[in-house]
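Every protein chain except one is present and positioned as in the full complex.
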Amino acid sequence: MKIKLPGLGLLEGLAVTGKNMVQSFYKKERMTTVQYPEERAPISPNFRNFPFLVYDKDPQAGLRCTACSICEKECPPQCIYIVLERDENGKSLKRPKVFDIDISVCMNCGICAEVCPFDSIYMDGEYEMSTDDRFGGLLLGLDRLSKSAEYHMKLRPEQASEVMARRKADEEKKAAAAAAKAAKAKADAEAKKAAEQEKGGEA
Amino acid sequence: MIPLLILAPLILLAAIGAVWMARPVHAALMLALTLALVAVLYLALGAEFIGLVQFAVYVGAVAVLIVFSLLITRRGDEAEEIERRPKSLITGLLCTVPVLAVLAYSAIFGSNIKLIPWEAKLTIAELGETLFSSHAPAVLALAVLLTAVMIGAALFAREPGKTPEDPAEK
Partner (left out) sequence: MKKTFLDRHRAGCPDHVARASCPPPNQNQAFILPLAAATAEPSLFSPEFLPRLPQRLVEMILTNFGVPDWLVTIAGFLVAAGTVVAVFLSAFALLSLIERKTLARAQNRIGPNRAGWFGILQPVADGIKMLTKEDIVPAKAEKFLHLLAPILIVVPAILALGVIPYGREWTPVPLELGLVFFFAVGSLTELSVFMAGWASGSKFPMLGAMRAISQMVSYELPLIISALGVIMVSGTLSLPHIVDLQGGFQLGFIPSWNIFTPWGLFAGLLFYICSIAEANRCPFDLPEGESEIVAGHMTEYSGFKYALFFMGEYLGLLAIAGLFVTLFLGGWQAPLPGLGFVPTWFWFFGKLALVIFSYLWIRATYPRVRIDQLMRFAWLCMIPMALLTLPAAGIWHFTGRGLLSWVVVLPLMLVPWVIVAVIFNRRLATTTRTYRFADT
């Protein structure tokens, strides 16, 4: 039978804090402080902050965004501003001339990333965006928003690899369909040519 | 002589302030100041023990008791002004002036008053010995009285018919 002497609980408490005091110097799992800004705590793959645009190889030509403005319409606080690029005839070039996101308005909901049909806008994980320029510093344009697909892969490997696999499968299907169509067209052309030759032979 | 000349007017001023001040807490603090100055007077007279004990007991306990009772019995922070009536001034003067006159007369013209020489001081060892050997009955009677007072106060403070319960016991 353990005789609990009154007052010993006090000493047990002191032992707990004493153990903390001594072991926090050399045990890594006790000292969980991250010395910001020299070190940074790792962010989880589900962390989302502000949006960014994905480009495949070239920041201008490989930009996936076609300026369809779906994200602009779906954004709840209306923080996206898109201007479509048109050529001299007024035909749309399927590229944004101006793509501005005001991150002081953005509420990090991720709806723009959910509704984009072209896999071009995803949520970034960068949080060190503070600036001393109160009026323009928080308005991000195309140059600051475009980031490469490799960056996307590094940031969210699961999501990015799923997107890339889907895009590759789509492209292969499209290529296969195009090849099938081309083969069919070639077969049609050859059949037509054979039919014409037959017709010519007959006449 | 010089300490007395400097301190006595200050003590009188503080005492007058203690009864003249409009708000009760100010009056209590002026009372604490009076008692502290009296303690300084004792120290200047060379009665060190009594001076320090006066400080510890009067300023540290009695004044605290007075302000504490003021705090407890005041509702909110109403700035209570004590009204002064001219008639009470006359009554006060009628009461105090004869007493002061009698004191002054006996101090100046009294024949049984001996002034204690300035350098004769009671050391603390002698004080302790006298207190507990020749004046021991008085000290013991005081102790019994104080204990009775404390027990009486504790009994008064209890609500009748209830034993104090420990709230943590529930």
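Order of writing sets the chain letters: A and B. Residues in each chain are counted from 1.
As a convention for this text, contacts are C-beta pairs under 8 Å (C-beta built on N, C-alpha and C of every residue); 3 or more make two chains touch, one makes a residue touch a chain.
In this text the structure is predicted, and so the values were computed from the model without any measurement.
Peer 1: Which of these touches the unseen chain: A:Met31, A:Ala169 or A:Ala195?
Peer 2: Of the listed residues, the one touching the omitted chain is A:Met31.
Peer 1: Quickly run down the residues of chain B that touch the omitted chain.
Peer 2: Per the touch rule, chain B residues meeting the hidden chain are 25, 29, 32, 46, 48-49, 52-53, 55-56, 59-61, 63-64, 67-68, 71-72, 77, 123-126, 166-169.
Peer 1: Residue by residue, what part of chain A touches the chain that was omitted?
Peer 2: 6-7, 10, 13-14, 16-18, 20-21, 24-25, 30-33, 35
To be clear about the criterion, only the chains that are shown with their structure count from here on.
Peer 1: In whole angstrom, how far does the Cα centroid of chain A sit from the Cα centroid of chain B?
Peer 2: So the centre of chain A lies 80 Å away from the centre of chain B.
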